[in-house]
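Starting off with a structure, shown below.
Excluded from the complex is one protein chain; the other protein chains are retained at their positions.
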Amino acid sequence: MVKNRTNLLIRFSDVDVLGIVWHGKYSYYFEDGREAFGNEFGLSYQDVYAQGYVTPIVHLEIDYKRSLKYGDQVYIETTYVDCEAAKIILDYKIVNENNDVLITGRTVQVFLDRDSRQLVLTVPPFFLNWKESHFLV
Amino acid sequence: MVKNRTNLLIRFSDVDVLGIVWHGKYSYYFEDGREAFGNEFGLSYQDVYAQGYVTPIVHLEIDYKRSLKYGDQVYIETTYVDCEAAKIILDYKIVNENNDVLITGRTVQVFLDRDSRQLVLTVPPFFLNWKESHFLV
Amino acid sequence: MVKNRTNLLIRFSDVDVLGIVWHGKYSYYFEDGREAFGNEFGLSYQDVYAQGYVTPIVHLEIDYKRSLKYGDQVYIETTYVDCEAAKIILDYKIVNENNDVLITGRTVQVFLDRDSRQLVLTVPPFFLNWKESHFLV
Partner (left out) sequence: MVKNRTNLLIRFSDVDVLGIVWHGKYSYYFEDGREAFGNEFGLSYQDVYAQGYVTPIVHLEIDYKRSLKYGDQVYIETTYVDCEAAKIILDYKIVNENNDVLITGRTVQVFLDRDSRQLVLTVPPFFLNWKESHFLV
């Protein structure tokens, strides 16, 4: 499984008047997970850009099982989900120190040509190589 | 159909280095839609709080069909989706002036007792009344 | 006085666990004021960009005299402060319906050449014209 685990800082400013993290903040946490994943596995924004692509998010979903509070010590686990299409699918889990799952989610990214911003419908060669090097094809 | 339509301000700070709105910002736009809906139909945070409840979001999903840019003039349409469970389901559509659908999404909220923060499993009486008054039951 | 007044939406997500707007959110409100000012007086990001410049902020200050709460109805007043240097100085006041001043602040922007991103040390001709047309020179 191609998976990164990184710890997560719950800022004071992330918490709403109910004392829990405001639901929209989790897209920032997922970004932190995605960046840590990209840095570990050579799939960062800069890596992909250098290959001639940008990969905007076209789908986001989040399920909130338990709420996070200011000061919580948690981890975000970001896992690659393989598919045949020219997409990057990542699953996210936020877990506490007991490994209880608090939040789950998913993002789907597509490939655009970096310059023309046109959608790329076939899997880019560099990404096929990336899959191979991680035993995914 | 119980539906609100409100116009949307795309701030400079909403836009990322690709010149499009960063995907995580849409949860703020949905919040704007939800607040406008709540204010029009008597289901605002304050209305619900006065009845003894808070309604945190337990599910969010967003599909990005086209990107928004700084300066775009768009509208967010927020529509109530009825269900039998003790939940508030809202669908969101962001449309441009030609009524092209750019973004769609959904939030699901549950009812917690305002003070104990315990989950409420049966539809609160005030919300049954709200449904009746909008011809939903 | 070259001054814009616009109303301000206090979002649920702007408020922290103390029930007041988190201090960092005011830079977004000032942005709303600055955009309304720019739209009214022909000095928007797009106007300036079309003239060949971008104007990043090099100084920000905010004084918090009273706190804002979720649901407050307030206004932001953005006033141009003239100076001889190649800078745009704007003062901000957030006032309530009784005109009580709740928040004050200032931003200072400099001119960069749009393409080279080099600092421009003399007042750009288009901005001199702008000043003249507003009886500032």
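By written order: A, B and C. Residues from 1 in each chain.
Quick note on the criterion: a residue touches a chain if its C-beta (ideal position, glycine included) is under 8 Å from a C-beta of that chain, and two chains touch if they have at least 3 such contacts.
Remember, it's a predicted structure, so these values are computed and weren't measured experimentally.
When the full complex is taken into account, the listed residue touching the unshown chain is C:54, out of C:9, C:54, C:95 or C:120.
Only one residue in the set B:12, B:41, B:75 or B:126 touches the chain that does not appear here, and it is B:12. Along chain A, the points of touch with the absent chain fall at residues 9, 11-13, 28, 31-32, 35, 45-46, 70-71.
Chain C residues in contact with the hidden partner, per the touch definition given at the top, are 18, 20, 23-24, 27-28, 31, 54, 56-65, 67.
Listed by residue number, the positions of chain B touching the unshown chain are 12-13, 15-19, 22, 24, 70.
Convention: only the chains that are shown with their structure count from here on.
Rotation relating chain B to chain C, from a C-alpha superposition: 180°, rounded in steps of 5. Of all residue numbers used where chain A meets chain C, over half belong to both copies. The two sides are thus made of the same residues. Chain A and chain B have Cα centroids separated by 24 Å. If you average the Cα atoms of chain B and of chain C, the two centres end up 29 Å apart. Taking the mean of the C-alpha atoms as each chain's centre, chain A and chain C sit 35 Å apart.
Within chain B, contacts with two or more other chains are made by residues 28, 31.
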